[in-house]
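Here the structure comes first, spelled out in structure tokens, and everything after it is commentary.
Incomplete set of chains, arranged as in the complex.
By letter and in written order, the chains are A and B; residue numbering begins at 1 in each of them.
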């Protein structure tokens, strides 16, 4: 039987609470709810009567203690850690079969400790939870995660994998690692452009820079691809969960975009590339296009008005990169096809992001590197259109000026930069737009040569190189000094159904006192300050409201 | 006085109810509300106390029995069925006057049976309901109807016309019948294109095919127009209700688009047509444009963020069809005018549809033929722009590639096709996009001739012909074998004010126990599984919420 415990819940939104609600759960499982009013004049909060004092009787002992027990036990389990088996492709079952053949036992869980361990990770409520073949819904991702990349777990959530120890490396290796390939290979592209464009010929960039960067990029690409390939083979469930993550899914475009960058940054002229290479690279992008845009159009939980975020630019920019490369290789019509597809969906995405619908993923208020993706698409589109139409004409210049304005718009807010923003591998993907803008400026400067445009080209190239160098330094520092480059990837470890720590108790209380909640909501919005009211009106959007209710 | 009746209401959304609410209405018209909790462990539901047990006193006897009596009587009424008179233009009153003159009686209802019958269809609450000059609001259409075409009545609704017998033919003849004309005449256009375009000249399509199809289309157009003209004359109220139906209103563009198709598919060169024909066909389209786009802009219940659905494409595509024909006839500036108007509103519509705002009409999850309208507009716009600009240039090709991608996007989801989708006349309108895409491909192939493009043109033409043939076969089967091509058109027979079967009782109960409902809602969303939560969050959108409340 649980010891008597008393929790005082306070609404986290109310900075200076006008009242507080205390919920006491007695050993007899009776819950008592009291509403205390805080008077600014009075020192002590005093209980105002008549308030509804609800008494709730629970017939089951709280599960809390039991969970703690098994969690404690899980560290002492012997032999092999089976908690990650649920994400393993064949490994888990295969190894089990092997061991059972070896040991001659048919029992899938040979030792009681492991059995108990398994039970610990799945309590009675979550029993049908992690059955194979099912991933969490988009709503669950939104409900369980937070942050601009939906990368941190909300306080009320319990992940399916242990939070307090380091997971196997492959489970911690996210798809966003391909951002590194994008970042480095875009630098190779930049130095090739600086070397070849007439506007920056005066810099006399050595071809060697491009050579070195390209081979580094190619090696990095090979390494990252190999590791992720291992993840696909051994932890397919984890890959599948990344593919269903509303933000992370956009990074599945990254490997192909990075390959396109590599092809474009090739130290030789791209016309020497065989056309089949382009078609092979564009096939997966077309497949992902059909898949993602189809999901937007057909609605449901993946509809654009919900999942749109700056990261979604990655799902659009691939078309333009492909169009750019195709046009340079002489494949004008297929390039125009991808350009058309990209343009249409870019317009839809751009309008959606600018409107900032209340149902969207909440974006960070402070400037986050993710915002720089806004610059990527018009930059690349500008050069792509110039290559397709054969000149840096009005259309290409309109796109270029849009990119320039968005760049200026972000720089103007740079005072907010890096304020409390935590580093992640995804930053690499967020920095390639800066390089793209530098490349577009160099191409533009060749068409409109003047001291101003040339200075702009050189300046933006310098900014791009410095940015990538900075991110590289951070990455190296994190990887080799702090050794936390690959933290536990909690965003793939959320439960299919919510399981909160105080879930049971809270649910029981809510059952009997729904009107208390109504009271809290109406009271809160009634007397709040202006900024609080704002946050309420945002929280009160139906989608978020639904989420909030679905949480515990 | 009604006999004591006891109804146990269960929330239809809760698959495994955690509780149930029983409402007992005593003979003294007192209602008693009890909340029973279902424990999964306990066999019997047991009432949890303290729960609010509300007692409601009603002063009027429930009307239920009386309604049933009159409904039973309505089948035995003599002479003439007057229940459709309310939709008649002059007929109803004229005939009444004639009969009263003939019979020498000034009483409008000469026999008590008819009077009782009339009363049955209008109870005291709905008395001011169907007064002439008023149609249901857009909200009522959304509240009372469901399905992708808003064509079926919700379970809780009672139509103003009898559901259980066949209505007069004219009342069952919808505006969407003009879809047939669109489908057949687009085929005439297709075969004319295949005959004349250089890219498909190798097929040696006989001019006779175009001839036959054109005359069939013209005859069908004459027939459908004549019948619908009769409906306008005799049942103007029904036409007016179709015009206010959020989905059906788009079909009012169909007659004019079909006429444009006929003009374009004319066996002779279109340059021989008099310009006045074009102006006469575009005038109603311009009028409808001004009306519909004005409604979008000025907001209110017809604002685009509510009424947008794929069917709305019909309201945009007419501009492009007109622009295409006009450009071919040498009216380049007026054609450009309609092209501009169409483009601007198409962008708005396209973005809105792609975003899938939570306030939109819910679209079908499975692929429904209505989605193919997405292909129509860019196909037609592509050819129109090619004709206006004089070449199949970059702009026309961008539009064509967009159409091609959307086509591919729908074909990729074809596994969902026809799953539980019921046939309707509107399908004809949904199949003309396939023909438009084939025509655009033939024109594109003439500009970019290659084996691939020619094969594509032939393939898409074959698909279009097979599709139309299939829909034709289904139509003939429905019309002559199953004889259900024209079912009762319930979507025009909704009441201006909701009138549900248990409406009175429910309303009375709700009046006194609004918090009970709150309890139900909050309880439901609290404990649901993920998929339930999803449906809740969709239902909880303000618009739908407003609807749900307005229903009974």
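Following the convention adopted for this analysis, a contact is a pair of C-beta atoms (placed from the backbone, for glycine too) under 8 Å apart; a residue touches a chain by one contact, two chains touch by 3 or more.
Given the structure is predicted, the values throughout are model-derived calculations rather than measurements.
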With 2 chains placed, the number the full structure-file assembly comprises: 3
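One rule holds in what follows: only the chains that are shown with their structure count from here on.
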Distance from the mean Cα position of subunit B to that of subunit A, given in whole angstrom: 39
Residue ranges of subunit B in contact with subunit A within the complex: 18, 48, 347, 350-351, 353-358, 362-363, 365, 367, 371, 374, 394, 397-402, 404-405, 408-409, 412-413, 448, 515, 518-519, 522-523, 525-531, 533-534, 536-537, 540-542, 545
For the subunit A and subunit B complex, residues of the former touching the latter: 136-137, 139-140, 289-290, 293-294, 296-301, 303-305, 308, 333, 336-337, 339-341, 343-345, 347-348, 351-352, 357, 359, 388-389, 496-497, 507, 510-512, 514-515, 517-518, 542-543, 545-547, 549-550
